[in-house]
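One protein chain is absent from this view; the other protein chains keep their places.
Coming up: chain A.
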Amino acid sequence: PHAGPVESKNEAAMSELVPEPRQKPVVPMKPVGINTSLLGYIGIDTIIEQMRKKTMKTGFDFNIMVVGQSGLGKSTLVNTLFKSQVSRKSSGWNREEKIPKTVEIKAIGHVIEEGGVKMKLTVIDTPGFGDQINNENCWEPIEKYINEQYEKFLKEEVNIARKKRIPDTRVHCCLYFISPTGHSLRPLDLEFMKHLSKVVNIIPVIAKADTMTLEEKTEFKQRVRKELEVNGIEFYPQKEFDEDLEDKTENDKIRQESMPFAVVGSDKEYQVNGKRVLGRKTPWGIIEVENLNHCEFALLRDFVIRTHLQDLKEVTHNIHYETYRAKRLNDNGGLPPMTVETEENHESNL
């Protein structure tokens, strides 16, 4: 049976787990001119509630891409992240299948619901990446796919009769899986991230981190961070997009200490201290996926889903997409790509 997120009516439990939105200092309202002894309440703060209702009704899209050599646990990790069988591995992919000769792009969509919030989640897998003998330019099909989604969005945006809510297939987040060699990044890792960090939000992740001890992990992370910096690779959250001091402080800590997250994924459960946990059972002990002493999965999950999900989408829309759009318009002499709205175009848009 699928272990999917369940709508919960247990408010108290939810509030323990839901991070508190930061409280803004309350500024007393200043009524001007009117007899101030009659301090009234207009009610403009309720617009937040109006917005929330509306967005809960319409639901959210989230598109996450995973890139890395086969066998690094990408599919398992995504399933663990969303506590659902949402990745390619679960859609009947046979492990005995041959490695594809070129990089393929496979997108699988699911609708998951939690706490009354509906999310249309699309997981984009890239089997074949980095698996060939000659891996030159193997990021190109990926870059092409990402740009194609921007193009699709742009075309819909410039349409005369455009949809109220343009379907968003753009990649909001790309998890890049680094092999836990313990030494350094590989040339392919650098090449990929150099090219793609300019078009999509890349979150580097150290896969199968249970092969490293704590010291090895810390050293490896430091080395990786250094290498990324030396090579001018800006992974998400990018420094230049920090909106204010609050963001910068929070993100600096993540960039300089936590990332890249060293993760372990699992969809099997074991009994530990009377609790059922996701983990990997080895002769020398059980690795608990959600235990922060064991690995950083919980940090990754909180980062991507509980705190920065909306920001990932906004950076994609306001920065990466706008960059693509500006380039397209410039190339086209200031004109957007236009297709005449024929019957068949319209049909395919529906």
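The working rule: a contact is a pair of C-beta atoms (placed from the backbone, for glycine too) under 8 Å apart; a residue touches a chain by one contact, two chains touch by 3 or more; residues count from 1.
Heads up, the rule we're going with is that contacts and distances are computed from a predicted model.
A.B. asks: According to UniProt, what is the chain that's been left out of this complex called? Choose from "AP complex subunit sigma", "SEPT5 protein", "Pyruvate dehydrogenase E1 component subunit alpha" or "Cell cycle checkpoint protein RAD1".
C.D. replies: Matching the unshown chain against "AP complex subunit sigma", "SEPT5 protein", "Pyruvate dehydrogenase E1 component subunit alpha" or "Cell cycle checkpoint protein RAD1" yields "SEPT5 protein".
A.B. asks: For a quick check of understanding: of A:213, A:256 or A:307, which residue touches the chain that isn't displayed?
C.D. replies: A:307
A.B. asks: On chain A, where is the contact patch with the chain that was removed from view?
C.D. replies: 3-6, 8, 10, 13-14, 17-19, 21-27, 29, 31-35, 37-38, 40-48, 50-52, 54-57, 60, 62, 81-83, 112, 114-117, 119, 158, 160-162, 164, 243-244, 275-276, 301-302, 305-311, 314, 318, 322, 326, 329-330, 334-336, 338, 340
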